[in-house]
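Apart from one protein chain that is not included, each protein chain of the complex appears where it belongs.
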Amino acid sequence: MTHLDGNMAAGPLGDVFAREVTTAVATCAACGSAGPLGGAMVYGETMGTIVRCVACEQVLLRFAETPGGIRLDMRGIDVLAWDA
Amino acid sequence: MTRGFFRRHAEPADGNRLPPGQYLERGFPVLSAGPTPRVPTERWDFAVYGAVASELRWTWDEFHQLPRESITKDIHCVTSWSKFDTGWEGVSVDTILDGVELQGGFAVAECDGGYTTNLQLDDLTGGKAWVVDTYDGGPLPPEHGGPARLLVPHLYFWKSAKWVRRLRITERNEPGFWETLGYHDRGDPWQEQRYAGD
Partner (left out) sequence: MPATEWREARVAEVVRETHNAATLVLDVPSWPGHRAGQHVDVRLVDPADGYEARRSYSIASAPADGLSITVERLEDGEVSPWFVDVARAGDMFGLRGPFGGWFVWDAPLGGPLLLIAGGSGLVPLMSMLRHRRNAHSQVEARLLVSVRGPDEVLYANELPTTGAELVFTYTRATPEGWSGYARRVDRAILADVAYPPDAGARTYVCGPTAFVETVANELVALGHDPANIRTERFGATGGG
């Protein structure tokens, strides 16, 4: 199963974040590497958005929008940074 | 409403075979939460642990000493596609749990790649669930969950966890990967239990 680029998380995550999320730099809680979310790997297809670290493949964040609402799990990110 | 647009697949239901909101799919879509794990069978094992009197573990060879069954079932994905008469081979979860002293009424399937899903033991026993390693007469391909996956066809297919390695028995229900994101705890397609609260 191959992935999409982090860019494709922009739509779903745009419902939650006021700032452009694909240019935000995420520090992976598992391996410590940092990079823009736009360059991360996106899985999950129609069920949800699962963003994984390019370096170690661990989950950075998990997101799903269902009729019940939006759920977002960001335990896989130490820090999410938007430069001024 | 979009003029001239219709869903691709308006197949009439085969009697009552299609659960509500489902359509018949000819292919076999692959949907994953992560990259496909590649585990050689020499390194594969399967274990039952957690709220049990003692743990059980099988290597690939030992797993193949267990009594096997051929299963043909319809499967239903929460993303609306259904596939009729899918053919599998594997070991019934009843066989796997035979003789195990269970100290809890729930289970969590734990998989290579980190995926989890929760099930009631009621939904795993009584001839309703298998650990399968063969699909359509051949070895289960990695993108469809090989070497082995859980098969629980009476529930939505996200419960049929790919790349399953462990069944952890639990005293309480512990929602898994999709369940914690808003999907239904049980997932019965005939009651259209797609999302939490359905």
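Here are a few things to note about the model shown:
Note that the chains take the letters A and B in the order they are written out, and that residue 1 is the start of every chain.
Heads up, the rule we're going with is that contacts are C-beta pairs under 8 Å (C-beta built on N, C-alpha and C of every residue); 3 or more make two chains touch, one makes a residue touch a chain.
The structure displayed is predicted, hence computed values, not measured ones.
Seen across the whole complex, the unshown chain contacts chain B at 1-9, 29. Those residues of chain A that touch the chain absent from the view are 2-8, 10-11, 14-15, 20, 22-23, 36-39, 45-46.
Going forward, only the chains that are shown with their structure count from here on.
Chain centres here are Cα means. That of chain A falls 26 Å from that of chain B. Against chain A, the residues of chain B that register as touching in their complex are 30-36, 78-79, 114, 143, 158, 177-178, 180-183, 194-197.
Those residues of chain A that touch chain B in the shared complex are 1, 3, 41, 43-48, 50, 52, 57-59, 62-71, 73.
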